[in-house]
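Shown below is the structure under consideration.
In this view, the complex is presented without one of its protein chains, the others remaining in place.
Right, chain A next:
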């Protein structure tokens, strides 16, 4: 029992270790501005990774989330720019734009989910396809360039990313709330139980009268909605979107989920683990930038090692069982 607990806590111990390392290497690491920045930037991947945890736990996968975020950012900016002359440069316009992002996310997630559950195509294939489609659409909408938010709107919208309660900016707050709700849903609701049951054996779930297809579909819709939410927080940061927005986010999100101890083959999901995974990836990036120990260009290599290590630990846990 104790050994298993150690494996369970592995990612958390790694996170604490990284934190101490960061503090030792550069005092600037502990500055509230730095930590706030790290957390806020984690929020995009973090929100997506929370949704991804549900999708992976039920035995699915979504490769399209990075492109989806870029596409949603694109249509959100276009919608706001189009609305600004009609409704004026005010919060109303911003809110309408936000709802475009959220509704677009839900619709995109529904398309992915419906293709997987109703048309019965492999999740990998479906989302590989929609990944290309979303990416291409945003490039086309931007005509190969960049879509920029109208500067009057940008001034109003800016605080959504940069403002908050002291150093605790809105993205951090939203990320934290989503993480708590996500963990709660996975651990304590029928939905979470069903997601885990489907991932461990969908035939058993079906024979137990679980609506397998509806639950699967819901995980993709939930992920889409969270991508929409991430987009809402991302747009005010740069105020623009292009064909290179959100590139490789899907892999970072999947990596965070795996590092957090969710099984890639499904059946066991840990939202809190995913949050830890996201923070580990962000901290590595931040520490490499702050310390001269290793070139920041090796960031990807170190993250890669961590991912492989996490999976090896998972396997040892299974052997210990």
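Please note the rule applied: contacts are C-beta pairs under 8 Å (C-beta built on N, C-alpha and C of every residue); 3 or more make two chains touch, one makes a residue touch a chain; residues count from 1.
Basically, contacts and distances are computed from a predicted model.
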{"item": "\"ABC transporter ATP-binding protein\", \"Sarcosine oxidase, gamma subunit\", \"NADH:ubiquinone oxidoreductase\" or \"Hydrogenase subunit\" - which is the UniProt name of the missing chain", "value": "\"ABC transporter ATP-binding protein\""}
{"item": "Touching the absent chain when the full complex is considered, from A:158, A:206 or A:237", "value": "A:206"}
{"item": "Contact footprint on chain A, counting only the chain that is left out", "value": "184, 188-190, 193-194, 196-197, 200-201, 203-211, 267-268, 321"}
